[in-house]
Every structure is written in C-alpha cells, then in structure tokens.
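Note that one protein chain of the assembly has been removed; the remaining protein chains are unaltered in position.
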Amino acid sequence: MSRSPVSDGGLRERILQETGVNTARCYQCGKCSAGCPMAAETRWRPHDVMRMVNTGAVGPLQDDPSIWLCLACETCASRCPNGCDPARVIDALRERFAREAPGGVPRPVAAFHRAFLDQVRRHGRSFELGMVMEYKLRTGALTEDALSAPGLLARGKLSLTPSRISGIGEVRRIFDACTGSAGTGAGGTGAGGDDR
Amino acid sequence: MRTGYFPGCSLHGTAREFDESLRAVAGAIGAPLAEIDDWNCCGASSAHVVGQRLAVALPARNLALAEAQGVEQVLAPCAACYNRLAKARRVIEEDEALRREMPELLGRPFGNRVAVRNILEFLTDALPVIEARLVHAFGGLPLACYYGCLLVRPASVTSAEDPEHPTAMEQIARACGAAPVTWHMGLECCGGSLSVSRTGSVIRLGRAILEDARKAGAEALLVACPMCHSNLDFRQRAMTRDGRPPIPVLYVTELVGLALGIEPRRLGLDRHFVSPAPLLARRGQAPAGGRH
Partner (left out) sequence: MARIGVFVCHCGENIGRTVDASSVAEALRSHPGVVHAEDYRYMCSDPGQTLVREAIAANRLTGVVVAACSPHMHERTFRKVVAAAGLNPFLCEMANIREQCSWIHEDREQATGKAIAITRALVEKVKANTPLETIRIPIERRALVIGGGIAGIQAALDLADGGAEVVLVEKESSIGGHMSQLSETFPTLDCSQCILTPRMVEVAQHPRIRLYAYSEVEEVSGYIGNFEVKVRRKARSVNETLCNGCGACTQACPNRKVPNEFECGLGKRPAISVPFPQAVPNMPVLDRERCARFMAIRKGITKAVCGKCAEACTRGAIDFAQEDRFVTEKVGAIIIATGYQLYSIGKEQPEGEGLSGYGEYGYGQVPDVIDGLQFERLASASGPTGGRIVRPSDGRVPKRVVFLQCVGSRDPSRGIPYCSKICCMYVAKHVMLYRHKVHDGEAVVFYMDVRAAGKGYDEFTRRAIEEEGAIYRRGRVARLWRDGDVVKVQGFDTLSGEPLLLDADLVVLATAVRPQPGIRALAQKLSVSCDQHGFINEAHPKLRPVETNTAGIFVAGACQAPRDIPESVAMGSAAAAKVLGLFSKAELEREPTVARVDAAHCAGCFLCERVCPYGAVGRREVRDRAGRLVKVVAEVNPGVCQGCGTCQATCPGKHVEVQGFTDQQIYAEIAAL
C-alpha cells in the first residue's frame, strides 16, 4: 500500500518569509470573508485562501479568477482576530502565480495592470488615455466604456499627450531591478495573459 | 513646517478638480504647497499585484525627491497615493536590509525621513484657520462622509485614529456648517481597483453606497479619494435605478473651498459628471457655471 505524501509546509513557510504573515495563526473564523466586499462574486474567499496556503494545496486558486478580484481594501486585515493580513497573502500569491503561470491570470485584470504599468514605465506617470487605449487593444473590448473618453475630455479631465518626467531613466531602472525581466513586456510585469 | 505636495497622476488627470480645489484652499488658508519636482507615479493599485519590491520602490523615489527638496512632510491628497507612500515608508522602516538597499535601487540618497500626510490630516490641522475665515457656512447640509479604504486601512499604515469609527471628515464637514449623516457604508470599498477591468462589480458596490447615503437623507457625498470619486461620480448614472435623484459627490477640499467663499469654478466644480449646481443653488451657494 502506498503512503499518502507528507506535506512539507513549504508554501506556508515561504509566504511567511515573503509577507511576514503567519497563516498558521488563522483559525478559520471567516470574519475576513464575512466583511469581504467581493465575497458575493468570488468562489474562494479570504479564509479559503488562508486555509489553502496552510495545507499547501493552492491549485484551486490557480484555476479560478477569485484572488484576482481582491480589491486590496484591507477590510479583512483590519478585523482579523489573529493579526493576519489575507490581502497581503493574496498579493504574494498573485505575484507568484503571475510569474509561474501567467496564462492563468484573467485577461481583463492582467490587461489593466499591464496597461497601467506600461504607461508608468514609459512616462514615469500614468497616462490615462494611453492606458485605456492599450487596455482596449489588449482585451479587444473596444466598445466598452473603460473610461468614457468624450465625457472626460469635455470636462478637461483627460490630457491628449503624456507628460514624461525627466527622471524617466531612474524609473525604468527601478522597473528593471524590481521585476527582474525587462524583456517580458514594457511593464516587465509578467502579468500578461496574451495566450488566453 | 515645510510641506511638500505630491499630487499624483489622478490629480493631473481625472481628478483635476481635487488639485484645483486643494490649491485654492491652501492659498486661502495661507499654507503654501511646494510640489515635489519630477515626481513619478506611486504604482497605485497595480504595482503591488506585480511585486512587493516595485510597490515599495516607486513611492520611495518620491520620498527621496521630497527629502532632497528639504521638506519634512509630504502631502499626498489622493488616498491611493497616500496609502502607497505611507506603506512604503513603513515597510522600509521595518526592513533594515531594504532600507540599506534603497539608495542604490533608486540611484539617490535616501534616509526615509519624510513623513506622509493625507488630506484629512492637512485640513484637520488647518481647522482653526478655516473656521476663522469661514464666509459661507453650509446651513446644516446633510452629507454622507465616505472614507472608503485607503485612508483608514490598514491602521498600521494609515494614521486613522480608529479604523472602524474615524471622525476626521465629519469634523471638517461640521466646521463648514454641514451636518454629517449617520450611515453605514462610509468605510466600505467602492471597488476602485477594478474600475476599468470589472465595471460590473464596481457598479454593484457603488450602488449600495449611494443607496445607503440616500436612505440616510444625505444630499451629497463627501470624498477624499480620486478613485472613489471617479467611481461614484462618473459611474453614478449606471449605479442609479430609474427615477432616483442624482447625488453630487464633492471632494472634501471643494466643500472647504465653498465654505471659504471661493468661486465654484476655481474649485473645479464644473468638472463633475453629477452636477452639484442644483444642490448649491438650493443651499444658497453660487451655482457652478459652464461645461455641463
């Protein structure tokens, strides 16, 4: 008879190193999920994420958009009885998943972050019009109201040209140093989802 | 104390009226703001999804610039920028190795010495001056003070006195003669970071906020975050069921500016999607002109 494998607790340990959050403190009370504004729309809620990290079985999180819908509103962290920060753990998982399996990131989410950071890398600041154009191109949602440009233009809220900062070289160096792989896209974000 | 000003991308774009009203108010209360030269985007709601280091380094460059400019504190009126700057400052403070690494990463000297202030702290400090120069008090205008997330959470990063019951915005509103209502959605998230990529969620969350404000009898929403504003103002039509009257969404600086008697147009009130003009006319404040 073969023996079922013993969990090495490796993921929990790595998350602790990366985030300082000891997920083992979570006793599954669900207070995070009770207050989560996205709980109504997600399959896996903050307490599920904590549980999966503890058991090392995060596979289901990779097959579902749930964690990509986290708003980082920190309601969970501010109420956790055990001082855990599920939002921070979710960030760490997103970083990990985007690196390991970028194809799994939901397309609109990946497209938005990528388009946003692309502008920042290019100009040092976000250029909304450019960002929206890029987002629409990446998602193919050309007619959706990503941000209704005419209304914004009429109110003087959308500039037509980007303003580039003079220290753009410094910003690009930061991007290169922090994302490690400048070649994976303008943002170097790795949060791509082009094959999906 | 010299205060550096970090407007952030939104205040140069979709939240121009926040920038305009802040500058007008700062001038009126005699608190000059020195904009940080050559500031860059703080990374907002995207950088932290991609990597913690990027989420810290982008704001840190601005803190380094502020330091070089010789200011002791920097005002970040945008709630997202404030949160990112304050968080970076704290993360670096707690991580000795990261702090040592920063100058090389940024290519600049960096001592993590500059304090980060949000708009509520800035206005709270100025309350005595505001009260002294009040020319147009709102006669008990019922307002719903909407904090959202980034000004109050997590408490370890923000300086909110109480993340479940903050009162700073109410105090500012009261000083302007408004009457903050008791409601329940003031700390709920509006869905800001999914504004573009998942509009449906944002509409659901925003609708609940607006409906609770209406139920509590609020005639306007008071905000201090460009993301909240763009969601609740720009997308309000989609959030509002038929026949309900629209609720103007005011930046806290706009409210203070009006109370100080500053002309609405100088405060950017004409840039809103939900026009505050009818409300202001009803309340005896001059209507905003043009552009609607």
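Details
In this document, chain identifiers A and B correspond to the written order of the chains, with residue numbering beginning at 1 in each.
The criterion applied here is as follows: a residue touches a chain if its C-beta (ideal position, glycine included) is under 8 Å from a C-beta of that chain, and two chains touch if they have at least 3 such contacts.
None of the values given here were measured: they were computed from a predicted structure.
The hidden chain makes contact, of the residues A:11, A:67 or A:80, with A:80. The chain that is not drawn here is touched, among residues A:24, A:39 or A:141, by A:39. Although one chain is not shown, part of subunit B still touches it, namely residues 162-165, 184. For subunit A, the residues touching the chain absent from view are 27-36, 39-40, 45, 47, 75, 79-83.
We take it that only the chains that are shown with their structure count from here on.
Subunit A and subunit B have centres, each the mean of its CA atoms, that are 23 Å apart. Within the complex, the subunit A residues that touch subunit B are 18-19, 37-38, 40-41, 69, 71-75, 77-78, 85, 91-92, 94-95, 98, 108-109, 111-113, 116-117, 119-120, 124-126, 128, 132, 135, 144-148, 151-152, 154-159, 163, 165-167, 170-171, 173-175, 177-179, 187, 189-191.
Interface residues of subunit B facing subunit A in the complex, by the touch rule stated above, are 9, 12-16, 38-41, 43-54, 57-58, 61, 105-108, 148-149, 152-155, 163-164, 187-189, 191-194, 196-199, 201, 204-205, 230, 234, 270-273, 291.
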